[in-house]
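What follows is one structure encoded as structure tokens, with my remarks underneath.
Rather than the whole complex, this shows some of its chains in their spots.
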Amino acid sequence: MAQVEREQDPGELPYRAHNIPKLGFAEYWYPIVTSRELKAKPKGVRLLGRDIVIYRDAGKLYALDDRCPHRGVKLSLGECLYKGTGTISCPYHGWTFDGANGKLVAAIMDGPEAPITRKVTIRHYPIREHAGMIWLWGGETEPSRLEEDIPEWIADQQTFFSMPMYTDYACNWRWLVDNWGNDQHAQYVHRKSPELFFQPQLPFNLTIEPKPLPNGRGMAFKRIGGVTSAEFPGLGRFPNNEWWRFMKPRGRGNIRGFENSKAHKVYGIPNQSEVWLPGMVLVGRLHGEYALVQLAVPIDENTTRCFNINNFRRTGKLVEWFDRLHYYLWRGWAHDRIFSDQDKVLLEAVIPGPERLSKSDLGVIAWRKFMGSNARRPPGLKEAARDVA
Amino acid sequence: MAQVEREQDPGELPYRAHNIPKLGFAEYWYPIVTSRELKAKPKGVRLLGRDIVIYRDAGKLYALDDRCPHRGVKLSLGECLYKGTGTISCPYHGWTFDGANGKLVAAIMDGPEAPITRKVTIRHYPIREHAGMIWLWGGETEPSRLEEDIPEWIADQQTFFSMPMYTDYACNWRWLVDNWGNDQHAQYVHRKSPELFFQPQLPFNLTIEPKPLPNGRGMAFKRIGGVTSAEFPGLGRFPNNEWWRFMKPRGRGNIRGFENSKAHKVYGIPNQSEVWLPGMVLVGRLHGEYALVQLAVPIDENTTRCFNINNFRRTGKLVEWFDRLHYYLWRGWAHDRIFSDQDKVLLEAVIPGPERLSKSDLGVIAWRKFMGSNARRPPGLKEAARDVA
């Protein structure tokens, strides 16, 4: 029945063609909260539609299914009763689980020799702390090495430092991924964003030429042609009357000449902008000393945690403090709030249904196809996926 | 499945017998907001379960399906980018639609020569501004002439002027229509309403004789017999102990002698009270200089917009100002709030299920039958309706 409904749902059709799951690709690392949010107390989170409890003990991190198999209470209401053992105890009868393997190591109300001890195991999840975020692996296979799965800007915290924050969107994760990098909405949606104030209109009507990254993790998009102004017959110019655009392009707005930029020539960065699996966009600068990574974390069918990770090249303590100050005073507000929320309002207002794709969606189409063919899948499912696609 | 459920739902049975749809009769004009609510910005509304965007441009009104067919975003979050062209632009990639015919006239991000231009059309709805309200035609057939579909009190703004307001009820539209004019609830529900304070009890236990209006648009109900007091064996009198009813009937309470009234004799008004398709009640006065029209607008299955339209005969500027003042100081409160909300509380507390109709429902039964036989329906459906009824 549920299968039938899904097949008939016109909003699912474009994703079903590439077997892109509603609840997200599971065989990936996802950041779930910032480091500072996970304090001494266990914390209940959701990822890929599952309830998970995460906790710290003696400097280590643990993640378990957030339901005690005894009588069903959430473990995240419990506590780490035995500090230093990596265990969490259920608040109801003290069933105590080892976070390292999910094994029941004590059923306190049953006493030390309880026969049930070690006979029950719940699912545990690989968990990491990195770059100021707690990362979870929701897949069924062995986890990949986190540092190989994410852009160097976040992976290599010796060379860079990251400032992460997130906002929850009330929509499916695929709306966010469709919206990123590969799509030509920014030129329209964000044209009056404070981040681009006083700058020229971003070029639109581009021809997008997707090129897969050599590491197989994503794509870059070559932008060919494009105009910054056009006359629409019977309507008028776009953009119109923008006398206030007197500045030269800078920051995000500076998207021409990457081949001759410091980023490319000095730092050897191959592309200014890239899209990565499972749902990430990287947007750099010509000076090569900053890049933003946005990452869509599927919480459940109708909730997505959008991480905005601001990454700076370490070029000395003084510059680092300036970067942080600049983030708090300007960028954190101008991008992570205003710019990003311009997308949020629209994506939360999507009414799923049939689509009519056009030239501006060439990147979207290419990226969906890339995801369908290249996303990691649990063994066995990969073949099934091919059948459907 | 849905069909089966509907057939088994005892709350649907009385309406199914006459093929009275849950979401309302579509082939009619409905007021949706007051004129002053529709300003420069487009506005999203719901009617008959559909999302519709309405907007003004250069003094004209437009109404379109409130979903961009490109990627599904609500057009009502967009703007009229090209003033004077009657178009609205989607906030996501600037797909621009002509409100006059629903045609895509530009996909801004794709540039002026985009091949998709004019190849996509969305549904547009006939829209009118009249008597201080914005009216929409939600049907599939050619719209009727609005002025012929509504009582002269609203249609002829040379002779009358209208003061509209509305309240949203959290219930199906049919509960409101069942409740009006044709029903004998007012004598009970509103017997202590401020509008009827100090006046005699309205007569109850009437025999209702329905007579179709000559224009085919509704019915009047001849009220035969009735008492203003009765002794119920084993219980007592109804009403009881109402020493405070010392006034003579006036206003709404004055329902005897319409044949000899000024309304009838001088102004030639045929009935004091009438019910009209698709779901409207008109209640006049003996002096013939005022009539209230209540209109049930189906928003979705469980929401109905109840318009209270107060209509006054234009008899000179001074009287008009007095009428407006009187409305603001007394009638707007006494009827449109207190009196009307007495119904709202009850109708929102209806638990759908089987009914037991009786003498007081003769008008309800007649009116349901009238609706079933006389309501406009899209071509093709009319016959199907007969089969069911």
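Just so it is clear, A and B label the chains in written order, and each chain counts residues from 1 on its own.
One rule holds in what follows: a residue touches a chain if its C-beta (ideal position, glycine included) is under 8 Å from a C-beta of that chain, and two chains touch if they have at least 3 such contacts.
These numbers come from a predicted model, not from an experiment.
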item	value
Assembly copy number, counted for this structure file with 2 shown	3
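Here is the rule we go by: only the chains that are shown with their structure count from here on.
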item	value
Between subunit A and subunit B, centroid-to-centroid distance (C-alpha), Å	48
Residues on subunit A engaged by subunit B in the complex (per definition of touch)	11, 178, 184-185, 187-189, 204-205, 227, 230-236, 238, 240, 345-346, 349-361
Residue ranges of subunit B in contact with subunit A within the complex	51, 67, 69-74, 77, 81-82, 85, 87, 91-94, 96, 105-112, 114-116, 120
